[in-house]
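Pasting a structure below so you can have a look.
Not every chain is included here, but those present sit where they belong.
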Amino acid sequence: QRTPKVTLTIAAAANVQYALSELVQQFEQQTKIKCNIISSSSGKLTAQINEGAAYDIFFSADMKYPEFIFSEGLADQKPTVYALGSLVLWSTKEGIEPSLSLLGSDQIKHIALANPMTAPYGKAAEQILQSLINYEELKGKLVYGESIAQVNQFVNSGAAEIGITAKSVVLSPQLKNIGKWISIDDNLYDSIEQGMISLKNSTASDELKLQFFDFMGSEKAKAILSDYGYKLPKSE
Amino acid sequence: MEWGPIILTFRLAFLTTLILMLISIPLAYWLSRTKFKLKPILETLISMPLVLPPTVIGFYLLVAFSPNNSLGTFLRESIGLQLVFSFSGLVFASVIYSLPFMVHPIQAGFANLPASLTESAYVMGKSQWTTLRKVLLPNIRSSLLTGIVLSFAHTIGEFGVVLMIGGNIPNKTRVASIAVYDEVEALNYAAANQYSLFLFIVSFAILLAVYFINGNVLNKFWK
Amino acid sequence: MISFDLYKKLKSPDGHISLEIKGNLEQGKLMSIYGPSGAGKTSVLRMLAGLLKADKGYIKVNGEIWFDTENEINLSPQNRRIGFVFQDYALFPNMTVLQNLEFALEKNQNNKIVNEMVEVIELGELIHKHPKMLSGGQQQRVALARALIRKPSLLLLDEPLSALDHEMRIKMQDYILKVHNNFNLHTILVSHQFSEVIKMSDQLIMINEGKVSKQGNASSIFIPKELASDLQLDLRIVELMSIEGVKYAVVLLENQLYKIKIDPESQNKYVKGGLIRIAVKDISIKDNQI
């Protein structure tokens, strides 16, 4: 019988990390339990978990990866949605007032979005664009980031005049005052459900993990998430 | 499996290798001869892009060449060259990033040649250029081959830089390495394996052909 | 006409030697540089070819200045029209013998000369071989042929014949002389063989540790002042034998062996490997049987 360790190893998708680091800080203060965040893309983390990585909890950017993990029998229980992501239109270029109607103009040469194939935010961004009447024209302007983080780099560096990114990004301490952004009507895209899941191949005790999930349900945690621009799932 | 990324990849790899040869042969030749005091610094600088993660190099290039930036604006307005989100940008970035793989082996090859070969061509009235082409290069073939193989293979496999500066645009900057990466990320392992296998086989065939041609020629005349 | 006056400090990890050499050579004449190993002979040729820069001095060929430190003139090797046979041959490993020769052709030069050279230097069966496949002497012959292709105005030969056997050596000497005369070249030859130097050269420079020790034509340097009608011959005893009671010594003289009778009385003065010095007194030049 191994003595259960007192740290939690949390694997987290890159885009949750801003909010998560504050969440973890709170959690550590409250419980004196240390947490390690290992951030990477959801796809890599899923592959690693599938091959036996000893992580305790997985925070994904969507529900697809946690559901895959659950279906492979690698999780203690079904994944739960901890937050809903929302999208903004963001530009750091002077003289550009972001709006969906501006996308077709000559001022905009490149529109950055995450790769719809690998990033849930990308899929949603694509839905938004597809809802526009001039989608076919816009197609030639699209550039794809590996993740939402890369979209941020495209926009932040000015390489792309405008981009569709997560609200959590533009509200993050690092980017709070950079460029201009507007929220995008959330009717234009399917809600981006972000799931967390407790993993089987874990060295932490179940109680510990439970403690963290409990914390995620707390008002404090919810407040942090909404500060970061996430919407909260309707409690079931 | 789509053909676009595969075609783009080999186009990029051939073009990059070709440009690298054009740049590296004179550069390596100069480095192998010069008595310039700062030579070790130059030699080291050439290898430096390697020590940063490709994505990070890509990021710095992105910042440097972004149209927001004076350099990027200058390039675009003066010679119409746009290095971000374009195929030429990929080529440029790949060249920078693979430069040491071409320069260093060729330089080592030149350094190992006896000086009397160059000298005897010179006294025959041959220009430096003729000497390089007809005498020196054929005699450092194994080093040249090393440079070509390393650069070619590396350009095919590299995706960090390319993804960052290229923006993953289908048929323009979406090379096979990005495609296979995406498939792995999306957990489409079957598709990823297909791309990998194909990349592997085609590269293998190309490099094997290069080695066989070289080996045969060598065996015929050298030993 | 070529004239030069060259000074160069040769650096080496321990100490220096300073090379000082000066000379004139008329068109169609052959100069030899003779001296012990390490004296600086190769370095002189390299300076003449423009492969090594002298610290001070000049080189003038047919009125044209190739090198002059005072006026900062220094023609590149390419612009000097030279043929050079290197001590290490410097054949191009990637080319066959024929390709090596053809490479030496100038633009628009008729390539008949290649065939001529192949013929004269007897390279016939070698022409499609690569240098690594050739024996030392074969490589040397190729190097010589290659240096001659261009009909250079200055031919520099750094021990061009040392790897050749006697017969081939004599042949090549004669051939070099022939090309030298036919093309009316300036030729400078580094050689270690005394008889070769004497046979081939109109002029001779002997150097030692970088300095000219003697200079002039062969006879003025080597000829003893006084008349020496007595030939003094050293015969090396190769073998002693006795046939039917008579003692003979087999002796070596000038690449020839002779069997001569020896006086039984003084017989034990002779040992194998020893020398017999004989003086041929008052040679009657009427013995001459050309």
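We call the chains A, B and C, going by the order they appear; numbering starts again at 1 in every chain.
Everything that follows uses one rule, which is that a contact is a pair of C-beta atoms (placed from the backbone, for glycine too) under 8 Å apart; a residue touches a chain by one contact, two chains touch by 3 or more.
Source: prediction; values computed, not measured.
Colleague: Counting over the whole complex in this file, how many of each chain type are there?
Modeller: A x1, B x2, C x2
The rule is simple: only the chains that are shown with their structure count from here on.
Colleague: Using mean Cα positions as chain centres, tell me which chain lies farthest from subunit B.
Modeller: Chain centre farthest from subunit B's centre: C.
Colleague: How many angstrom lie between the CA centroids of subunit B and subunit C, rounded to a whole number?
Modeller: Each chain reduced to its C-alpha mean, subunit B and subunit C end up 50 Å apart.
Colleague: Provide the C-alpha centroid distance between subunit A and subunit C, rounded to the nearest whole angstrom.
Modeller: 85
Colleague: From the C-alpha centre of subunit A to that of subunit B, how far is it in Å?
Modeller: 36
Colleague: What parts of subunit B, by residue number, touch at least two of the other chains?
Modeller: none
Colleague: So which stretches of subunit C touch two or more other chains?
Modeller: Counting only residues that touch two or more other chains, subunit C contributes none.
Colleague: Across the complex, what residues on subunit B touch subunit A?
Modeller: Interface residues on the subunit B side: 59, 62-63, 65-69, 84-85, 163-164, 167-169, 174, 181-182, 184-187.
Colleague: Help me check something: in the complex, which residues belonging to subunit A touch subunit B?
Modeller: 41-44, 46-47, 65, 68, 92-93, 109-110, 112, 115, 117-118, 142-146, 150, 153-154, 157-160
Colleague: Considering only the defined contacts, which subunit C positions touch subunit B in the complex?
Modeller: Result: residues 49-51, 76-84, 86, 88, 90, 92-96, 103-104, 106, 130, 132, 146, 150 of subunit C touch subunit B.
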